[in-house]
Structure formats: C-alpha cells, structure tokens
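With one protein chain withheld, the remaining protein chains of the complex are depicted in position.
Presenting chain A:
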C-alpha cells in the first residue's frame, strides 16, 4: 500500500491515535512523554505508532499533515496538534472532552 494510503487508513480506523517517539511505556522524547501522559490521563483507549520504528512513515506524515515535528495527535482523523497544543487542551479540560466523545462514538459504532 502507498504510504499515504496507509496513513489515511490508520487515521480512519483509529479515532484516537498518537504518533510519537517511543512507546507510551517508554517514550524517547520529553515532548512525546508529556503528550502521552496527558492522553492517558483521559482514561480512554488510544492507538499509538512509534515513528522511530518507521522512517518512511515518519517523513510522509510530516508532509501529509503539514506538521514538521512529533508527537502528533489525531482525533477522528483530524490533527489536534503536538505537545504544546495537547497540554494546553489538557489543562483547559478540552482534551478529555474530545477524547471521551471520540471514544463514545466509536463504541456506539460497534467497533
């Protein structure tokens, strides 16, 4: 599959997906660590991709999203942002609202 097609299908299949450096258990970068911490604080399941394991995806997603750095959080296929934005939304309560809504609509859809 073309790399952009696999990005699209990942975004479609996972209502909450975090592209990060490392894994939630072992983040490889402070920005990814903070972001995954905020996301875990919302208490819902989410998908993640360790972009350090996939160089092609790492470069392609930057172009796809017009966003040159990691982490990148997507909810319902839309780029929510990187660390700065996610932390700001976490503080304001918006993140948890958005994550819970995405998770609830996924359950309704029977996925």
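Definition applied: a contact is a pair of C-beta atoms (placed from the backbone, for glycine too) under 8 Å apart; a residue touches a chain by one contact, two chains touch by 3 or more; residues count from 1.
The working rule: contacts and distances are computed from a predicted model.
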* Unshown chain, UniProt name, "ABC transporter, ATP-binding protein", "BolA protein family transcriptional regulator", "Electron transfer flavoprotein subunit beta" or "Ion-translocating oxidoreductase complex subunit C"? -> "BolA protein family transcriptional regulator"
* To do: Touching the absent chain in the whole complex: find that residue among A:13, A:56 or A:88.
  => A:88
* Structure fact -> Missing-chain contacts on chain A, rising order, are 21-22, 27-31, 33-34, 52, 66-69, 79-85, 87-88
